[in-house]
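Missing here: one protein chain of the complex. Every other protein chain is in place.
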Amino acid sequence: MGLRSYVITRIILTIPTLLLLLTAVFLVMRVLPGDPAALHFEKKGDPADVERLRQILGMDKPLWQQYINYIGGLVDIGYLRQHGYPNLGKSMYQTSEEVGGQVFSAFPATLELAIYATIIASVLGIMLGVASSKSYGKTPDHLIRNFGTITYAIPVFFLGLIFQLIFGVYLGWLPTGQRISNVAPPTTITGLYTIDSILQGNIIAFVESVRALLLPSLTLGIVLSGVFLRLTRANMLETLRLEFVTAARARGLQESTVTYGYALRNAFLPVLTMMGLQFAMLLGGAVLTETTFSWPGLGKYMVDRINFRDYTAIQGAVVMFGLFVTLVSLTVDVLCAYLDPRIRL
Amino acid sequence: MIGRVELAIVALVLIGIIVSSGAMYYASVTLGNVSTLKDQLTDLQNSLQSTLTGLETTLTVGTTDSVELTLDPAQAYDYFGWNIIQQIGETLVSVQPGSATGADFVGNLATGWNSSSDLKTWDFTLRSGVLFPDGTEFNATHVKYSFDRAIELIPQIPEGAPAGLGYGDIFDHTDVISKYTVRFVLKIPFSPLLGILSARSSTIVDPKYAPRNVQVNYTAGDARASTPVAFVGPYKLSEWIRVGGRDQEIKLDANPKYWNLAAGYPRIKHIIFKFYSDAAGLRLAISAGDVDMAFRHISPVDVLDLQTNPNVKVWFGTGAQIQYLCFQTKRAPFNDPRVRMAVAAALNRTDVTERVFLGLANPLYSIVPPGMLGHTEAFAKLGEANYTLTRSLLAQLGYNQGNPLKFDLWYESSGHYPQSEQQALLYKQALEASGVIAVTLKHADWASYKLNRDNEIMDAYVYGWYPDYVDPDDYAFLYWASWLHTNYANATQVAYYDQARATTNSTLRTELYGKIDGMAVEQCSVVPLWVSGAWAVTKPGVYSIFLDITQDMRYWLISK
Partner (left out) sequence: MRKKTTKTPGSFSAPKTSGSTKTPRSFLARIIPGLTSLTRRGPSGWMVTLGIAIVLGLVVMTAVSPFVVPHDPILYHGPLRSPPSLEFPMGTTDLGQDMLSRVMMGGLIMLQVAALSVFICFLIGVPLGLFSSYVGGNFDKTVSLVIDAVYAFPGLVLAIAIAAVLGSGVINMAISIAVVYIPSYYRIVRSQVLSIKELTYVEAARSIGAKWHTVLYRYIFPNVVPSIVTVLTVNFADAVLTAAGLTFIGLGVSVDVPDWGYDLTNGRKLLTSGAWWVITFPGIMIILLALGFTFIGEGLSELLNPKLER
C-alpha cells in the first residue's frame, strides 16, 4: 500500500472512530447518576423550575433526538465559519456559554504545556538514555537508570509543589502559578502565549509567559523523561551491537557521529512513537499539574465539568481530545513509515 | 566510559534551565514589571506613585472563586458574581459595614423608607444627583425597570437569584410615585424586605445595557456589554477575561462619578483579581507575594501558619456558612424522634471545630447563626458527647452494647463542603464512643449526593447552607425544608415562621424564632453542627478589611 493511500485510508477511518467515541461519551454521561438541571438549584429545587430548566437545556427531548441534534451541530459548517469553532452545543452548567468557545479557549493552554513538557522530557530523556547506553553496565549507567525510574515514580503534584516552594516562595524567582503574571497576555493568534508574543514582538509578554511555563513544564518534563530514557537506552543497546555500527567505527568515523548519525537514528523510531503517545496523553490535560499550577487547561476543565454533569462540555472536550489523539497518532505512524521503509502498513 | 558529548549536553541543558530562570527574573526586574524579593521595591514603587499621582494605588487580589456565569442581577446567584456586582453597582439599601446583626441598614440609592402597617406597601425616597457614567440621572423609573425586568425574566432563568429568593412570590408590582419616590406593592406581608433589597439581585440596571427580555452574558473584549448593571457603584468594570468557563482576570477602576466620592471612596483606585485553582496554590501566591490580598479560600492550617509569617497579615471575622445533620424521618431508625435526639446528643461539635477547623469555626446550637436576631443556644440542652442521654434514650428502644444502633452516615466527597471527610470521621468516632452506636460511613460526589438526597436513600447526611440575605428568615425554614427531603413537617413551626416574617417587631420575632428552635430540639429533624468563621490574608500595608456577618467584601473601603 502506498504512503498516500495509507494516509487517506487512515484519515477516513478516523471518522468512525470519532463517531464511536462521541456515542460512547454521549451514553456514558447520561448513565452517570445526577441530573445537570437539578444541580443548578443549589438550595431550593422546585420541580416546576427544574423542569423548565430541563427544557431550556434541551433535555426534555427523547434521547435519540438529542443525539441527532448534537451530531447535526457538529457538522454545521455555517456555525464553524461564523464562530471559528464547531458547534458543540451550549454548556449545561454555564447555560449561555458555547462549549466550542470554552474548549477552544482552554485547549491552547494545555497544548502549550504539552509541547514544552514533551520537548523537555524527550531532550532530557534521549540525552540521558544515550549516555546511559554508552556506558552500559558501569556506574553512570546505573545512576542514570535509577534516576529515570525514580523520577517516573514521583507523583507529579509532589514534585510540582517542591518546585513551587523552592523557586516560587523561597527564591522568589518564578511565579507559583498561572500562565502569565504582571502583564496582559498577548492578543490571541494561536492561543500559545510564547508564539503569540513573539509574533507581536512583545518581548515582555514573552519573558513573562516563559517564566510562568518553566515550573509546570519542568515538573512534567522531568517526570516523563524517565520513559524516554528507558526506551532510548533499551533501543540504543540493541542498535549499538548491530554490525553496521561496528563497521562504521571500523571505518574510522568519530564516536559522536556513530552515536548520533548512525545508532540513534535507527533506534529513534520507537522513541518517536512514544513521543507521539506521550504528547497525545498530555493533550488530555494533566489535571494534577493544572491544579497545582492553576493552569487554565482542558484537564481541570473536564474534571470540573464531570462534577457538574455538564454533558455537552464533556462531549465537546472528549471529541476535541479524540480528534487530536487520532491526528497525532496518524502523524507519528506516517512519520515512522516514511523514516523506515521496512514498515509497510 | 560515559561519553563526554552526552554529559556535556545534559549538563548544558540543566544549567541552561537554571540560568534562564535567573535571567528571566532579572529581566523582569529591570523591565520594572514585577516586584522583586518581596515588599520593599513594590512599596517603594507604590508610595512613589501615590505621592506623585495622588492615591493611584492598585490592589491585587487572589482568589479561588470565579464568576459562575454572568454579572446579570437577574441571573447571578454565586458568591463571586454577587461580590463583583456589589463593587460596580448599587442597591437601594445596604447593611452597614461591621454590622453584628446584619440588620443595620443604611440607604445607598435610597435616603428614606417607610412601610404600611400591613407590611405590604413600602415607599422609598431616592437619592438625587446620582449620575450614570453618561450623565443620565438615576430616578424611580430605573428602579421600576430593574425589578420588572428581574421578575419577568424568572420563567426564562428559573435557576437565577430572583427565582431562588422568591421575587415572584413576594413582589406584586412596582409603582413610580414621583421622580424620586418608588413604591413596592407586595403580595404578602414581608418584614425582611430590606434584606431582600440589599441582596445583589436587587441591583439597579442601566436600561441602555439591560434589554428587557434577555439575560446579559459575558462578551469577550467588551466589559461594558458584559453586564447590565448601572455603573453607579464605587468601581466600574474595566476588563473581564474568561477562558474555558473560568475567569482569568477582572479589573476594576475607580468610578469618577461615584455618588459617595466625597466620603473618600473608593480608597484604592484599581483592583485586579487573579484566579487560582485551589487553596494551596492561593496560599503559595500570598506567601510568595504574587498578590496583595488572598480571600476565599485559604485552609485553616495555612491561616494559622501564616499568622506566624511576618510578611503577611491575617484578618478574622464573622462567618455565616453553617452545616447541619439531616435525618431521614420516613423510615427506621430515624422515624423515632428519640433515636434522632440520642444521636444528636452524642455529637461532639467542639472536637470538630477545634480539630478540623482549628478554632476557625464555632459549634452551633441553633439553626440561626450567632449575631443574628433569633439565635439561641437551644441544642446545647442536649449536651456535647452526652452519652448518658444517648444510652438512656436508646435503651428505651432496646439498643445497647450488644445490639447497637446501626445506620449509614453520608458525606459529600467532591469538595463541595470544606473538609467534609474529616468531619465525617470525627462524627463517626464521637457517635461510636457512646458504645451503643455503629456508624457506616458512605460518600458520594456532589451530583450523586444530591440525587441520593432527592431519592431519600440516605439515613443521615451532612448538609450545608449559605445565606442569600442576612435574616433569620433565610435560615429557620431549614428545619422543615421540603427540598432537604427529610420528610419532616411541623405546622406549628411553620405558623411561627410565617408570623415572624409578617411583623417588624424584633422582640416578637426573637420570641417566635426561639419557639421554633425549642421545638426543633424536641424533634431533631435537622441538627445544627457548626458555623464557619471568615478570614482574609493580606500584605502588611493593607487596611480596613471588614469581615462582617454580611460576608460581603467591600473593596472600596480597603486602603493601602
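As written, the chain order gives the labels A and B, with residue 1 at the start of each chain.
Keep this in mind: a contact is a pair of C-beta atoms (placed from the backbone, for glycine too) under 8 Å apart; a residue touches a chain by one contact, two chains touch by 3 or more.
Since the structure is predicted, the reported quantities are computational estimates derived from the model, not experimental observations.
Q: Among B:Ser448, B:Thr486, B:Ser525 or B:Thr550, which one touches the chain that has been omitted from the display?
A: Among B:Ser448, B:Thr486, B:Ser525 or B:Thr550, only B:Ser448 touches the chain that is not shown.
Q: Per the definition of touch given earlier, which of B:Thr136, B:Ser414 or B:Thr510 contacts the omitted chain?
A: Once the missing chain is taken into account, the touching residue is B:Ser414.
Q: Return the single residue from B:Arg283, B:Arg340 or B:Arg501 that touches the missing chain.
A: B:Arg283
Q: Which of A:Val183, A:Met281 or A:Leu335 touches the chain that is not shown?
A: Of these options, the touching residue for the absent chain is A:Met281.
Q: Can you say which of B:Thr141, B:Ser178 or B:Gln429 touches the chain missing from this structure?
A: Residue touching the chain left out of view: B:Gln429.
Q: So which bits of subunit B touch the chain we can't see?
A: Those residues of subunit B that touch the unshown chain are 279-280, 283-284, 287, 299, 301-302, 304-305, 355-356, 358, 413-415, 421-422, 424-426, 428-429, 441-445, 447-448.
Q: For the chain that got dropped from the picture, name the residues of subunit A it touches.
A: Where subunit A meets the chain not shown: residues 13, 16-18, 20-21, 24-25, 28-29, 31-34, 137, 142, 145, 149-150, 152-155, 157-158, 161, 165, 224, 227, 230-231, 234-235, 237-238, 241, 270, 273-274, 277-278, 281, 284-288, 299, 302-303, 306, 314, 317-318, 321-322, 325-326.
By our rule, only the chains that are shown with their structure count from here on.
Q: Going by the contact rule set out above, which residues of subunit B touch subunit A in the complex?
A: 1-3, 5-7, 9-10, 13, 17, 20-22, 24-25, 27-28, 31, 33-34, 36-38, 68-70, 77, 155-156, 158-159, 163-164, 215, 217-218, 241-246, 248-249, 274-278, 280-281, 284-285, 287-290, 414, 445-448, 450-451, 454, 465, 468, 481, 483
Q: So in the complex, which bits of subunit A are touching subunit B?
A: Listed in rising order, the residues are 32-35, 38-46, 48-50, 52-53, 56, 91, 93-97, 102-103, 105-106, 109, 123-124, 127-128, 130-131, 134-135, 138, 140, 161, 164-165, 167-169, 172-178, 181-185, 204, 207-208, 210-211, 214, 218, 255-256, 259, 290-298, 300-301, 307-309, 313.
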